[in-house]
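The structure that follows is given in the form of structure tokens.
In this view, the complex is presented without one of its protein chains, the others remaining in place.
Moving on, here comes chain A:
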Amino acid sequence: MDVPIAYYLVLSAILFSIGVAAFLIKRNIITVFMSIELMLNAVNLTFVAFAHEWHRVSGQIFVFFVMVVAAAEAAVGLAIIIAIFRARNTLNVDQVDLMKL
């Protein structure tokens, strides 16, 4: 039995929306960062689904580059989180508000 590509796209929309909600609601800086990874994964699923739809390899190449950049971003982001924790001794995003007006 075949699965419509639209189902895959709706699944990725669900994952992306949950990622957005988690990004806005979560207060722990590590969990906020994890919800960004969730959103990246949802977009990757869209790329792969469209690559399957149009039989193009370039969609999967995009996913490969997104993965590489996500790995680099995770390494730098977690180092920044460690630096923030050293300076502020907290992981709560509400207490890291120096740039807030």
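Going forward, a contact is a pair of C-beta atoms (placed from the backbone, for glycine too) under 8 Å apart; a residue touches a chain by one contact, two chains touch by 3 or more; residues count from 1.
In this section, contacts and distances are computed from a predicted model.
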Absent chain [UniProt protein name; select from "Imidazole glycerol phosphate synthase subunit HisH", "NADH-quinone oxidoreductase subunit J", "Cysteine desulfurase" or "DNA-directed DNA polymerase"]: "NADH-quinone oxidoreductase subunit J"
Chain not shown, touching residues in chain A: 1-11, 13-22, 24-28, 30-31, 33-35, 37-38, 41, 44-45, 48-49, 51-53, 55, 57-58, 60-61, 63-65, 67-76, 78-83, 85-86, 91-94
